[in-house]
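Left out: one protein chain. Kept in place: all the others.
Showing chain A:
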Amino acid sequence: MDKNILEVNNLHVSFKTRNGEVPAVRGVNFSLKKGETLAIVGESGSGKSVTAKSIMQLLPKQNTIIPEGEVLYEGKDLLKFSKKEIQNVRGSDISMVFQDPMTSLNPTMKIGKQITEGLSRHMKLTKKQARERAKEMLELVGIPNAEARLDAYPHQFSGGMRQRVVIAIALACNPKVLIADEPTTALDVTIQAQILRLMRGLQEKTDTAIILITHDLGVVANMADRVAVMYAGEVVEQGTLDEIFYRPQHPYTLGLLRSMPNLDAPRTEPLIPIPGSPPDPASLGTGCPFAARCPYTMKVCHDHNPGYTAVSGTQAVRCWLQDERTPEDHIPEVIRKGRQTSEIAADQAAIDAAGGVPV
């Protein structure tokens, strides 16, 4: 197996506020391999952007605390890096694409300059070389007449074009990891599809690993190899795309999938929302953060937060339903069925691995 290029272990991030410390990320774990796309899904305030920004250490220093955890990039803990060292990583090894292309470019700086800035910083190119590379990047992201467009300002571009420019900036120095924080949320649907196609195409060419942060399950289905579902600052479930979409084991994941419209379902069938709203991060108890909204709550859920249970080699979930002490008849049909199929899939995989002996 390939080595992990990025590994986040037990990451905690809190913000200092007037009412004390508020935990935004509470023990997040995930890993990323070369060329892989990991989607981090979750609703607003679930801590997905904070997780992403803390990898790059882009959170405001004055009010951010990272009490625990490590972010290993090629085995080295980025959280222990000096200011200078992290600056060398930013934009060259790991780079980022932001949500709103209308505001993430400097309005008074020419596009070319905004691309070459990072190039001359990291790749030590001369002005001419950097400009040449910037032109190539614009061509790569599909901006016509690239040479002339280098001297244009952001306001002369449309939203989709700007996001292409932002992607060009992010990929200019051939990063190994690209963090895309809701890269298509601010764009309309046709442009979304273009941008996603562009990102996938570039990933194939450059073998960049992508962390895709989104709340759009459609985007996830389109892009991801693996998915981490975040809720209230925790990764509640993690697995391959198929596992998460077809064999979800966490009631929250299940709820998310059920609330998504399905083209094949009869039109009269209503969507099923998840009742309630996410907990206030400032007043989280000791129990499972989803307990209050979960249709399958048990007594234990309110008092104790469950640990991870590995469902398969790739899927892990934080839920008491997975505990062996949970009575079998309390476990809802969907989750039980999912678990069985995943066992079958695992057996099948084991058989395949063993040389494909037919049953």
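The rule is simple: a contact is a pair of C-beta atoms (placed from the backbone, for glycine too) under 8 Å apart; a residue touches a chain by one contact, two chains touch by 3 or more; residues count from 1.
The rule is short, and it goes like this: contacts and distances are computed from a predicted model.
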Chain not present in the shown complex, as UniProt names it (candidates "Cytochrome c biogenesis heme-transporting ATPase CcmA", "Oligopeptide transport system permease protein", "Monovalent cation/H+ antiporter subunit D" or "Cell shape-determining protein MreC"): "Oligopeptide transport system permease protein"
Of A:V71, A:I169 or A:L196, the one touching the omitted chain in the full complex: A:I169
Chain not shown: contacting residue from A:T17, A:T103 or A:T341: A:T103
Contact footprint on chain A, counting only the chain that is left out: 56, 58, 62, 83-84, 87-92, 95-96, 98-100, 103-109, 117-118, 121-122, 153, 155-157, 166, 169-170
